[in-house]
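A single protein chain has been omitted from the complex, and every remaining protein chain is retained in its original position.
Going by the order they are written in, the chains are A and B; count residues from 1 in each one.
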Amino acid sequence: MVNNMTIELDLKGEVCPYTFVKTKLKLEEVESGEELVVFFDHAPAVENVPRSLKNEGHKIMGIEQTGDRLWKVRIKKA
Amino acid sequence: MKLGILLTTSPENENTNTVIEISKAAREQGHDVSIFLMYDGVYNVNKKEFAELINKGVEITICAFNAEQRRVAKVDGILFGSQYDHACIANSADRFISFG
Partner (left out) sequence: MKKITVIVRNLPFNIRRNAEALRMSVGLTLREDKVTVIFIDDGVYTATRTKPELINIPHPVREFGALSMLKCSMLADKPSMEKRGIQEILENIKCVEREEIIRTINESDIVIPF
């Protein structure tokens, strides 16, 4: 059975390092291989959080700008 | 040896010259040097002598959040990173010095 439920995390209004701290804590609730979708409005986080997560071994499946200052990042847990 | 340096003061503080000279001396002795700039330390990227440390093989990372707050523009060769990068520098350094 395929589980289509996506886990989402809204980090609008959060800045560094809370963007990364909260993403990391949420990933602890996610099973290995599952996807987490995170929403950011803090521009530096869109470059830095995915780079740091890759360093921790996770995969970045996509970064998409969905608004004027709004981004959606898809992460696959290692 | 890997030397980590944190600099949180702006270029008019004597700390800047100290960091420049320590970094040069360490590189001449063959040590790795990683500098993290945050708070008013982000202004150092605009100082020529400081930014030239990149050419000597010094790794410079700046807190992008503080840089954005202070309207400091991106500089080639300097990583506009995060506090996670600072944690990596502190975690991997053999010696760590803070200038504030």
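Throughout what follows, contacts are C-beta pairs under 8 Å (C-beta built on N, C-alpha and C of every residue); 3 or more make two chains touch, one makes a residue touch a chain.
Here the structure is a predicted model, which means the values were calculated and not measured.
Hidden from this view is one chain, which touches chain B at 6, 8, 38-39, 66, 82-84, 86-88, 90-91, 93, 96, 98, 100. Listed here are the chain A residues that touch the chain not shown: 16-18, 20-21, 24, 52.
In this section, only the chains that are shown with their structure count from here on.
Taken together, the chain A residues at the contact with chain B in this complex read 15-17, 20, 42-45, 47-49, 51-52, 55. Of all residues in chain B, only 63-65, 68, 80-85, 88 touch chain A in the complex they form.
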